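Every protein chain of the complex appears in place save one, which is left out.
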């Protein structure tokens, strides 16, 4: 398998506003899509946004080789994402992809995916991928409130979905890690994949260690290049400071030295 | 008469592409238009153009108090104007106006207007204004080539129009100052108003001096503020270095010390 | 509504937002746009001993997130200032500080003495970034001993609040800050423009008539902020911070780094109402964060 990185002008072929803070872009590639693995990300150039100098990283949300499209799930945070939210079908977007490593292929069927906020982005692609491997994971996803809960049907196609909302307006009330699934004495999983805010991932990692479950997390970091040359995005690991954009974004928690 | 400067969000209510390099924007003011005089200009904020930090100055091309609109005639030069060319009806534009002094009210009916390139912009407004004063000027306007010749019908409403093109595809061939109107032994004018490239204005000024005709020119300059505070836009005059954006853009040639 | 007032060497500013010399004229051009009385203070443009025509055209070049200028201290001299300008600005309902420049120590002293007599001017800001004719064009503001000397000589004749504005074009901004404090400065202002250059590749010429000029705008903000922080740790006098401030967030960054007040410069050209918007934005930030007085922000950067 080859992982040639590309810089391409993708065409916006779909725009779905999930809720006021989140939207999904569907992007059509001008040539045959490269092989993309779950957990990989793209670096997006935000043209026409004066305060956005560097590219912005987003996980690949889904890949559709038949339509030759990828999708990104984007949360509006600052100028760059605000600007992307104004894109329309037909616009083009300069994207560097696929970048980073990927979630590992599990050697077990007892798989749990945990995602919070825009951290759910790579998990849809991962569940599709697991589905192809005949694995039906459990998926716990956390949202702020009912109106932000989205794409549950899509996840349900590939796994058993559990929802939390901070305010309890849908699913269980509380943070993802407060979900009752984690309260059991013995968690029925041999592998956890997790993506979300730092604090959440650290809690999940603690739980995983406690229950002796293998666990991979997808880290965020401030990135300048996204392909390994600037050394701005490091995280301390058992091999020293490693690049989140090349050796990551996915790390096994055993390798991380969380600060 | 009061000349309060304003910073307003104007709405684009009209967009006319005259030719590949020029377009006209019609802009609707949110409140009653201030009094605007011919020769005055506006400072336009080009939002969403990363390489355009400062406002861009454009002469007021026409004013329509009944519709509460102004129009700008814009030539595409660099990033800022390229970006403005992409505006659409309904977009809004942050504009500071009216700025600068104005052409003086003539004390004669023998008036000649001379314009070249986007230097024609203030002359349409000036001819309307003269029309209101029962003055029908002669108007010589120069263009590069036939396809850039535009708005001739509008000018004709207010004056007698003479056209030149650099390549002779319409009107007389050559630069504006080559027009036969200037070849006469005695030019039948008591006042010339001129706007265009520096070299052109200097030639017209020379002709005016030779024929002892009173002459005003509208200068361009690199501007940072446009309202008199940065002192970046000076031109040497009989009173020392004066600001093109406040004491100008219109100067009587007798006052200028052309470099 | 939080308490926005700050005290700078005994002078009360109703809020920490002021305007930078050379970017605000004498204030009068702004009365169309804002109520000047809403500002903490204004710094009017440089006054020199005699009339100066400034540099030849072109004086301006736009750059990435900034601009270069080579205005060259154009002004009509201190006589004209006292006679013609002062009467027009002396009753502004804000602190009016005069920026004082010169090419020799004597010129600085002469101007300072004259401004000292103007009742409604509570302070001056010495602009020591100008080239020193006696020192072969080297700026006063780049050699600590010269900076001390010019400050001391002015201090001898000037009885009100003496601010000194530093140039960022130096190896050690703290050495310069210490030098002017040694000379008797009550306050340091930083930063003036960075020396820069722009070239027109089509004409193969410099864009500015003077080849090089002063860089201002958001491009220089990181450098300005760093210098404010360094000086805040090194000297014990109030700091007025500036360089690329475009909004309230930028202004708050300077306060956190140690500035007691800030100046808005180039941003005035793009939005003449920005200074007042920044006052409102600081107020909103304080309310949002439940901070009662703006002075709690000054130097409050957490670095532990």
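Which chain is which? They are A, B and C, in the order written, and residues in each are numbered from 1.
Everything that follows uses one rule, which is that a contact is a pair of C-beta atoms (placed from the backbone, for glycine too) under 8 Å apart; a residue touches a chain by one contact, two chains touch by 3 or more.
If you're wondering where the values come from, they're calculated on a predicted model, not measured in any experiment.
Student: So which of the visible chains would the left-out chain be touching?
Tutor: If we consider the entire complex, the absent chain touches A, C.
Student: Among C:68, C:154 or C:231, choose the residue that contacts the chain missing from this document, as touch is defined above.
Tutor: From the options C:68, C:154 or C:231, the contact with the absent chain belongs to C:68.
Student: For the chain left off this view, which of A:12, A:28 or A:54 is in contact with it?
Tutor: The one listed residue touching the chain not shown is A:54.
Student: Quickly run down the residues of subunit C that touch the omitted chain.
Tutor: Answer for subunit C: residues 63-66, 68, 142, 169-172, 194-199, 201, 203-206, 211-212, 215, 217-223, 225-226, 229, 244, 249, 252-253, 256-257, 285, 300-303 touch the chain left out.
Student: When the complex is taken as a whole, what residues of subunit A touch the one chain not shown?
Tutor: With respect to the unshown chain, the touching residues of subunit A are 4-7, 45, 51-55, 96, 221-236, 240-241, 246, 259.
In this text, only the chains that are shown with their structure count from here on.
Student: May I ask you to sort the chain touch graph into line, ring, star, complete or other?
Tutor: The chain contacts form an open line.
Student: When all chain pairs are ranked by how many C-beta pairs they have in contact, which pair ranks first?
Tutor: B-C
Student: Taking each chain's centre as the mean position of its Cα atoms, how many Å separate subunit A from subunit B?
Tutor: 55
Student: Of all the residues in subunit A, which ones touch at least 2 other chains?
Tutor: If we look for residues of subunit A contacting two or more partner chains, we find 50.
Student: Please set out, as single numbers or ranges, the residues of subunit C touching at least two other chains.
Tutor: 65
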